[in-house]
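The complex appears here without one of its protein chains, the remainder shown in place.
In this document, chain identifiers A, B and C correspond to the written order of the chains, with residue numbering beginning at 1 in each.
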Amino acid sequence: MAMFEVRGLCKNFGGLTAISQLNLEVEEGEIRGVIGPNGAGKTTLFSVISGVYKPTRGKIVYLGKEMSGLKSSQIAARGVVRTFQRTALFHHFTVMDNVLVARHLRAKGGLFRTIFGTSRRIDMEQEKKALEIIDFMGLSHLKDELADNLPHGHQRALGIAVALASEPKLLMLDEPVTGMDPTETQHMTDLIKKIRDEWAMTILLVEHDMKVVMGICDKISVLNFGKKLAEGLPQQILDNPDVIEAYLGGEDVVALLGGEEAVA
Amino acid sequence: MLKHKVLSIIGVVALIAVMSVLPFFAREYYVEILIIFLINVILAASYRLIATTGDWTLCHVILMGAGAYASALMAKYFGWPFWMTAPLAGATVGLVGLGIVYPMLRTVGFGFFITSLAVGEFIRLSWIKFHNPFGGPRGMINIPEVGIIGSIDFYEAIPYYFMTLVITLVCLLILYRIDRSRIGKAFKSIYEDSVLAESIGINVGRYRSFAFVIGSFFAGIAGALLAHRLGAIDPHIFGLDEMVYLLVWVIVGGSTTFAGPIIGVAVMTILFEWTRPLMEWRPLFFGVILIGFLIFMPGGLESLVPKFTRLFGNRKASQARAEEPAGAKKSVV
Amino acid sequence: MELTTFVQTIANSVISGSIYATVAVGLALAFGVMQMANHAHGEFFMLGAYVVYVFYALGGMPFPLAVLMAIPTIAALGLLTERLIFRPTRGNVLAGFMATAGLTWILQVLAGRIWGLGFMKMIPTPYMGSATIAGAQIGLQRILIVPAAVILLGLLWFFLHRVRLGKGLRACAQDPDAAALQGISINKMTALAMGIAGAYAGVAGALMAPIHAVTPYMGRDLLITAFIIVIVGGMASIEGAVLAAFILGFIHTFVTTIFDATSAVMVGVAFMAFILIVKPTGLMGRVKA
Partner (left out) sequence: MEHDVKFISAIGGNPADATHPFLTKKKVFYATLISTDIMPDRPYLIGGGDVTPRIDMLRPLYHKINNPELKRWAVTSQDDTIGLTCQAWEVGAAMAEGWDIVYDKHFSGETEDFAPVVTAILATKPDVVSLNLTYPTYVTLIIEQLYLQGFKGIISANYIDTESVMQKVPIEYMADRKCANSFPLFDDPWWGEPSWQHEFIKEWNTKYGPGAPGDVHRKITGIDWDHVIMLKVWAHGAQLAGSFDPDEILKALRAAPSIPTILGPGVMYGKDMWGIDNMVSPPIPIAEVKADCKCKRIQAHLKFEQWFESRKDMIIKVVKEKGQYFDQRK
């Protein structure tokens, strides 16, 4: 059975329905794209899964365990961690501290160790691990800089580094490449692949940039008005008339995706 | 970075040296002032620890009072010695903190602030209400002195001063370690972005109450020191005015760096003594200072340090600030 | 509790509820509009009482006139506070609150310096004697407070629901950003809110002057009550504040009659804690405290 499942999920805000009767199955090691027009409920989905909102109805099952209704921190502890659309960082922390805080779940060493300074060894390990992650995200040259002072691209990268640092098994990325130039985007895309391959993580990805989605996703789910419109391999999605109708408003897909490379 | 460290260590050592010779040159009255000063340092530093999570409270002075009462009761009715009652007072207040923080956690920011005022008042009124054991409005009298240990009479000012100095240093060391530890970082991360903190596995609710409980513990220690020095305590010396004075210290000093509140206490204590002649005008004077700082120097005195270091072309300035989460402008809320 | 005692206590409760309401609505309104809370609100109340002391007790002006004098005087003080303290600290509610805590000290000292400390100020009761209502004897001076409060609250309601300016104020209280988009000037609205808050606190103090012990510190204990009311009512909700004011009025009066005032305040706080646990947004509030 799937590593992660969403069954009959509904989320209403007062009157309006953000998500209705949504089912989703994600296999271990998969990169799953979640796409859809603005207001389709993608980010709401992330917020519900990560426990920011409680689902109105439905189940969220992870590794066979019901997870709906838990606090974000508990969900993170189970190994499901999300990033945010906004560049969510600890802006007045250094890059290093941002990652170290995120090591929190994995680091031991309670109050007394802290007070009597016997947590040195642990701290060392943590710093080693943190540096590894920072290096992986290509930020090592900035490790003592204030997150606030970083250029946008690096801030996005740091956002992911923070999520990685808590060592999730399922990583949920909310529009990781927004506002990046083509080079940065390419770099980020490769990183996401590497995360899956080298860190053995399953990835749930919300993204507007079709190139990225088509490029790295094994499977794509299309949302529209909170419902699942279609699901399948990138190519299938591209060929799906409903998707083209609803999502791309019937325009010439190929053109929109910038020619053959996308189709390929 | 290393140079920076060495310098600060030298600074601290020098400060301790000064503090240890000072009483020998001061009149008895000023030694008493120094004792109260040290107690207030513990109070302010522990207050800052709670504030690093973004939770500013209005009941910290009352928690100190709880410590004073707890220690006084234990010393008076069980005849326990100070070295026992002080930590136990801390523990008691820690528990009190744990108890009251629960409803308070339902609120954030200003709601938390104002709720803490009401909850604190509840505690203070309970001392007035329950004559037994708290002694009602009169409070508690004849609180046992620390007494003679070995050949030293701790009723005398100078020995008590040194005892207080040692306890204060220990408290500060612990608070500093917590501040710098992963726990301290978790506190600050909540202040920075509680949603993000929660999403990476930091249980915001638990850590907020954790900070509150630790802060309460040290407030309790401060209270014990106060009670056994004054020999008599009553509910009125832990009122809202005293709480606002604590805010003045923290705001004048700044809450971003560990040293900030301590600087605040030092400067304000000097001003307080200096303005003694104009007793009845003093609150007005401090009111003006409070408003002035909040409007014109919200970062407090500490916010001058980076400015100066930048003046002297020190590139490390940004790092110096980087060690701390909250930029000066954010030091409140 | 005997019937007459019970009726008497009901009457006392309604009276204190009326005063609480008059004081608390300003606080709630100001908080709603500018998301700032005024620690000196209690001192506005205190100065309102001093206005009556000066114009009526010392100046020999007729009592009702003296009470009306409190409205512009303290409203002006409210405007000043908004301009000099709340505007510079806008967006930082704690800073604004602490700064006004400083203002509290300033006003208390000034009142003490100008009019002296020591015993309460002597203010002759304008309407001596008492009326018997359903076996309860209530001083005319106190009965007066109830219609006064009803009129004041009615006026406020009318202003907020029927007058364009007032509607704008309510729009701000509900959603400042949206209001700003509709071209409502936030600065103007916050000033207006503080003016009203001042006026209401002032007139409440003025009405209480002959009944309450008039001292520079008379606002202090009221402040905590007022904030408990605002929290219980739901931070920005005026209707909630009125409702909570009367609930607190009854709690305080009954507990004081049966036990004592200390217990009364304690029960009030416990009630607040209870509300926060079961309904963090307060009785009629939308936003979390």
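Rule of thumb we're sticking to: a contact is a pair of C-beta atoms (placed from the backbone, for glycine too) under 8 Å apart; a residue touches a chain by one contact, two chains touch by 3 or more.
Quick caveat: nothing in here was measured; it's all calculated off a predicted structure.
Q: Please identify which of the visible chains the hidden chain touches across the whole complex.
A: Looking at the complete complex, the unshown chain comes into contact with B, C.
Q: Touch as defined at the start, partner being the missing chain; which of C:Leu80, C:Leu110 or C:Ala261 qualifies?
A: Touches the omitted chain: C:Ala261.
Q: Given that one chain is not shown, which residue among B:Ile16, B:Met84 or B:Ile141 touches it?
A: Answering carefully, the residue with contact to the hidden chain is B:Ile141.
Q: What residues on subunit B make contact with the chain left out of this view?
A: Per the touch rule, subunit B residues meeting the hidden chain are 27, 29, 125, 128-129, 131, 136-139, 141-142, 145, 155, 230-232, 234, 236.
Q: What subunit C residues would touch the chain not displayed?
A: So the residues of subunit C touching the unseen chain are 1-2, 5, 8-9, 12, 15-16, 116, 118-120, 122-125, 128-130, 137-139, 142, 210-213, 215, 221-222, 252-254, 256-258, 260-263, 265.
Everything below uses one rule, namely that only the chains that are shown with their structure count from here on.
Q: Draw the chains as points, connect those that touch, then say whether the picture is a line, ring, star, complete or other.
A: line
Q: Where the CA atoms of subunit A average out and where those of subunit B average out, how many Å apart are those spots?
A: One centre to the other, that is 41 Å.
Q: I'd like the Å distance between the centres of subunit A and subunit C, where a centre is the mean of that chain's Cα atoms.
A: Distance between chain centres, rounded to whole Å: 50 Å.
Q: Distance-wise, how many Å sit between the C-alpha centres of subunit B and subunit C, to the nearest whole number?
A: 33
Q: Note the residues in subunit B that touch 2 or more other chains, in rising order.
A: none
Q: Which residues does subunit C have that touch at least 2 chains other than itself?
A: As it turns out, subunit C has no residue touching two or more other chains.
Q: Can you tell me which positions in subunit B touch subunit C when the two form their complex?
A: Its residues touching subunit C are 56, 102-104, 106-111, 113-115, 117-119, 121-122, 125-126, 128-129, 240-241, 244, 247, 251, 280-281, 283-284, 286-291, 294-295, 298, 332-333.
Q: Can you tell me which positions in subunit A touch subunit B when the two form their complex?
A: 50, 52, 71-74, 76-77, 81-82, 84, 88-94, 97, 100-105, 107, 109, 111, 114-115, 117, 119, 123, 126, 144-146, 148-149, 162-163, 165-166
Q: Looking at the complex, which residues from subunit C come into contact with subunit B?
A: 37, 85, 88-89, 92-95, 97-99, 101-106, 108-110, 112-113, 220, 224, 227-228, 231, 235, 260, 262-263, 265-266, 269-270, 272-273, 276-277, 280, 288-289
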